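Got a structure for you, written out below as structure tokens; questions coming shortly.
FYI, not all chains are in this one, though none of them got moved.
Chain IDs A and B follow the sequence of writing; residue 1 opens each chain.
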Amino acid sequence: MKTHILCIDCPDQKGIVHQITGILYRHGLNIISNGEHVDHAAGRFFMRTEFMGEQSQLPGLTELKAVLPAEHNLRLVEKRKKNIVIMVSREPHCLGDLLIRHAFDALQANVLAVVGNHDRLQPLVEKFGIPYHFVTHEGKERAQHEAEIGAAVAHYAPEYVVLAKYMRVLSADFVHHYKHRMINIHHSFLPAFIGANPYRQAYERGVKIVGATAHYVTTDLDEGPIIAQSVIPVNQTHDAKEMAQAGADVEKNVLSQALKLVLDDRVFVHGNRTVIFD
Amino acid sequence: MKTHILCIDCPDQKGIVHQITGILYRHGLNIISNGEHVDHAAGRFFMRTEFMGEQSQLPGLTELKAVLPAEHNLRLVEKRKKNIVIMVSREPHCLGDLLIRHAFDALQANVLAVVGNHDRLQPLVEKFGIPYHFVTHEGKERAQHEAEIGAAVAHYAPEYVVLAKYMRVLSADFVHHYKHRMINIHHSFLPAFIGANPYRQAYERGVKIVGATAHYVTTDLDEGPIIAQSVIPVNQTHDAKEMAQAGADVEKNVLSQALKLVLDDRVFVHGNRTVIFD
């Protein structure tokens, strides 16, 4: 008996839960947990069902789709580790956290490779027996560099790409290729600080909390659908460097939390927002 | 069209969601939100469904119960303000917060009366046009005092009783009468401090956080099913009195948060634990 997850989102319509659960019932499948949400403003229905059964018992997609409105999204997946590639630049905190979790089976993912535009983190990655692809951006046109990075990632055909402090802007093509499958982490402040060296700005503004946001990557830089957010208190004894260190601690926690939700098929995207069953 | 809430908990069994949602569908009712949870260790199923429809469309309880295992709990209620009575002693912070919310329609409850064993809070309550029953415990046997308090509360036939820092132990009879309908708030520490003056103990132990727990009242003092918990940071500059003030701020927040969940029929009790759909 294996665990499967069924994710549906579609225009809201009476009777969907009844019909979908009816199909599962007739196939003799045992529901473990079930969450539904209706976004009334958008008129959209979201449903995540986790159930147990033999592979042979699974309903066909045609059978499921038959009871849904036309404009639906439907995924039926076995609960298993997902294949991911991690992209990095120079900062170790998010990558390090993921590698430790991965090494001790606390990440629901197979880390197939790490791809970076610097070589600073290469020794760390290789300690863990994971391939590291160093693709420098120096002396290359942006398009050329991205093509090389993209090829390195695509070679592994990952289900998800995790930007663990990868600091280069990605093109619309790259982003679209991994639509709703690429996750980024970035610092967040109240108020927001635009431009270079945001921790310096945050220090100069005397903020009392710094935070982090994990989100799907879209072509709006740092503005995709939010998956997880958190903050940490700071004060005047934190200089800009210490604020950044506090921010780094939040970033790694938030990225891990977001990734856990994504890897467990708990996150739906609709427009620029997420619906999460946790 | 009114909103109704259906709450079911019963032994886990295949097909319940399908059958219950089928009944709602055949009655033409529109599900707004639906949450299910299975406690595998206990083999127990929990379901909360919020739906819209005319009163005349509601399914009969017999119809609903027919599809459930024998040992079920079922509630079908209209979404509306609940009638509550608040019990207090001398501390104003929790009561004050509830009165302000009530006065500005931010509490899903009608506060019918406040009953207290001190008169300190009487003027505050009466400012808001709410009856205050002062039932002193002085010069009375415990049983006598509780009988009087109980009569004062029972007079209003409240659906829920909120102990907003009522500091007297209640008898098993009193507790049973309001089983799963009486909510208490108390301070919480890491580690726990037993005995008198816990904030003094917390201060002397140099704790770095103080907290609060809101729970249903059972005959195990301060040990009933937990509804909500939170904490606040403290340090050496907080003396015992200031720790208590910090604790009071958390207590009022946690009590309001717990009450919101209870009044919206989001809390299920099973054994000594809660299942909450929020």
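In this text, a contact is a pair of C-beta atoms (placed from the backbone, for glycine too) under 8 Å apart; a residue touches a chain by one contact, two chains touch by 3 or more.
Every value quoted in this text rests on a predicted model; they were computed, and no experiment measured them.
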Given 2 displayed copies, the complete homo-oligomer in this file holds a copy count of 4
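The rule is simple: only the chains that are shown with their structure count from here on.
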To bring the C-alpha trace of subunit A onto its twin subunit B, one rotates it, in degrees rounded to the nearest 5, by 180
Could you please state the distance in Å, as a whole number, between where the Cα atoms of subunit A are centred and where those of subunit B are centred?
-> 36
Subunit A touches which residues of subunit B in the complex?
-> 14-15, 17-18, 21-22, 24-25, 28-38, 40, 233
